[in-house]
Structures are given as structure tokens and as C-alpha cells.
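So, chain A:
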Amino acid sequence: MSMLCETLKEDFLALAPLALVDTDYKAKGYQLDITVAPAQVVEAATIMNRRGYTLEAVTGVDWLASAGPKPAKKAAPAEGEEEPVEAPGAPVAEQMEVVYDYTNTGQELCRVVVRCRIPRANPELPTVSGVFSGANWHERETHDFFGIRFLGHPDLSPLLLPEDADFHPLLKDFRV
Partner candidate 1 sequence: MMELLEMEPLRLLIFLGGLIAFAALNAAYLVWLERKVAAHIQCRIGPKEVGPFGLLQPLVDGIKLMSKQLLVPNGVDPYLFKVAPLLVLVPAVMSFVVIPFGENLAARNIDLGLLMIFAFASVNVLGLLLGGWGSGNKYAVISAARAVSQNVAYEIPMLITVISLVMVTHTMNLNEIVKQQEGMFWNWYIFRLTASPLMPVAFLIFFICSLAETNRAPFDLGEAESELIAGYHTEYSGMGFGVFFMGEYANMVIGASLATVLFLGGWQSPFGIGSGWWWFLLKVYALIFCVMWVRWTYPRTTLWGLLNLSWKVLIPISLFNLLLTGATIKVVSYLFGA
Partner candidate 2 sequence: MNEPDCNPNQETFVINLGPQHPATHGVLRVKLTMDGEYIVHAEPVLGYIHRMHEKMGENRTWAQFLPNTARLDYLGALSYNHGYVQVVERAAGIEVPERAEYIRVITVELNRIASHLLWYGAFVLDLGGFTPLLYAFDDREHVLDLLESVTGARLTFCYFRFGGVYNDIDEPFITGTRAFIKRLRSRLPDYHNLVTKNIIMIKRLKEVGPISAEMCRRYGATGPVLRGSGVCYDVRKNEPYSVYPELDFDIPVYSECDSMARYMVRMDEIDQCLRIIEQALDKLPDGPVMAEKAPKIIKPPVGDYYGAVEAARGTFGIRVVSDGTNTPYRMKLRSPTFSNLSLFGEASRGMLLADALALMGSLDLVIPEIDR
């Protein structure tokens, strides 16, 4: 684990995230996996910004109960919003996950994944486009695909879909 990762870990522990996991880069492709509450998303982005990171992508994952993977653990944690999620990536039913991929363009490699779970029925969380300008388009795209509303985003009109699109194709229950 590099120095940078250690510093970041300290930064994030101060933030008290829901989960913070060191992952095996060889197996996963990233070093730090951090799960935060929706309210902490902007805070997390600010930390990354302060450390000179860049936002590579924002995306969503739709964890629909019927479409999700067979429960890897004993049972899917029920409505575990407050409850810390131990294994990031493990499916949590009826939730949306928003994933922020951060990387830095310095010489030290430490890829950080910040994720945030929001209820599927009311997918809302604050925007980070105030911190990273590039998040603007990524969040618009995520809104296109999943209908996740980024509060405070300057313009959530469809980016990739037609201007008048009212569907969200990457939802697991999407039908034409």
C-alpha cells in the first residue's frame, strides 16, 4: 500500500464512511473501496479534489431484487441504509448504487472507488459537479440511464438520449 493510499485512508476515516476496504489491486483493479452515505458524497469529492485527484467516471448500478445476483452472503441485508455494508459490490436489493471512480495523474498509483447507496424508490443525492466540473456530464449520463436525480445539478436534461426521452434504459426493469 502506497503512501498516498494511507493518507487518503486517514482523510476518509475522519469523514467516518459507512465502509472503507483495502482491496487487492491485482484482483479488482483499484486499491481503496469506500462506501459513503449520500450526504457525504460532496465531502468525499472535496477530499479527493484536495489530494489532487481527478474524477474518471460516475456511474450507477441498479440493484433490483428480482434481477440481482443470487445472494452471495447469507441473506441480502434488508433496507440497510444506516447499517454499514461490509462487502462493497455485494448486492443490496431495491437500491441504486452510484459509483465514483477516482484516480490521480501523479506518479503514485492509488485508484479509489467511492460508492453510495440510495433507495431505488427515491434515487436522489447531491451533485459533485461543483467540485469536479467533469462530473456534470457524467451525472447527466447517469440520470439518463438510471433516473438518479443529482440535487443541485445545473442541468439534468438528457445528454445521450433524445431531448424528450422520459425513460431510463439501464434500469433492470426497463422495457420498451
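Quick notes on this one:
We take it that a contact is a pair of C-beta atoms (placed from the backbone, for glycine too) under 8 Å apart; a residue touches a chain by one contact, two chains touch by 3 or more; residues count from 1.
Picked so that all candidates are chains of the complex that A comes from, given by their letters.
All values reported here derive from a predicted model rather than from experimental measurement.
Of the numbered chains 1 or 2, all belong to the complex, but just one touches chain A: 2. Contacts from chain A toward candidate 2 in the complex involve residues 26-30, 52, 54-57, 59, 61-62, 68-70, 72, 88-91, 99, 101, 103, 105-107, 109, 111, 113, 132-134, 136-138, 145, 158-162, 169-170.
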